[in-house]
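One structure, as structure tokens, below. Some questions next.
One protein chain omitted, others in place.
What follows is chain A.
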């Protein structure tokens, strides 16, 4: 029963990534190399973030929401964006279209994020006899994270890879990208200050990720049309 539960939660956490890869044309164009490179860039980014967090953040004495610490965390979160920039622009990819590039990078990025943050707790916790909803929520969060990373990658490719964008849309693109980049801080604020319970937070994440995905899709197709 317990290994069964572990396998279920693992499927929930990592399944969508695999499904995404196989369902979309990414598999046809064999973009696995891009995904792997993006995953490696994510690992490097995570390392840099860790070092910065260790250097600049104080250990919190209590669980209160400290605005200065959170601001610092947001700035460190921008390292993520820098990493994505690096992965999208600086790496040499095989000849794949812009469309597929951002998807492959986003997928690799999200997969590495899930593995790094969620595989170990899953392995240790979900195999025990004790049943909690925790790992199911974690899987749902991984799903939301995938969608958000894809949206961020899409907006990133719009910002950095596309030269001619309609003037009116530019501020919206930047605003949405900012919102996506600060999403982790927003959820931690909800969890700690407003003391939302985990189901509510996960619901919020899912809803907001779908909303942001829809908006980015519209922006992307709008830019696509004007090309």
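Note that a contact is a pair of C-beta atoms (placed from the backbone, for glycine too) under 8 Å apart; a residue touches a chain by one contact, two chains touch by 3 or more; residues count from 1.
Rule of thumb we're sticking to: contacts and distances are computed from a predicted model.
Per UniProt, the protein behind the absent chain is "Nicalin"; the candidates were "EFCAB1 isoform 5", "SERTA domain-containing protein", "Acyl-CoA thioesterase 19" or "Nicalin". Among the residues A:89, A:193 or A:221, only A:221 touches the chain that is left out of the figure.
One of A:56, A:75, A:123 or A:160 touches the chain omitted from the figure, and that residue is A:123.
Mapped onto chain A, the interface with the missing chain covers residues 1-2, 4-5, 8, 11-12, 15-16, 19-20, 22-25, 99, 123-131, 136, 221, 224-225.
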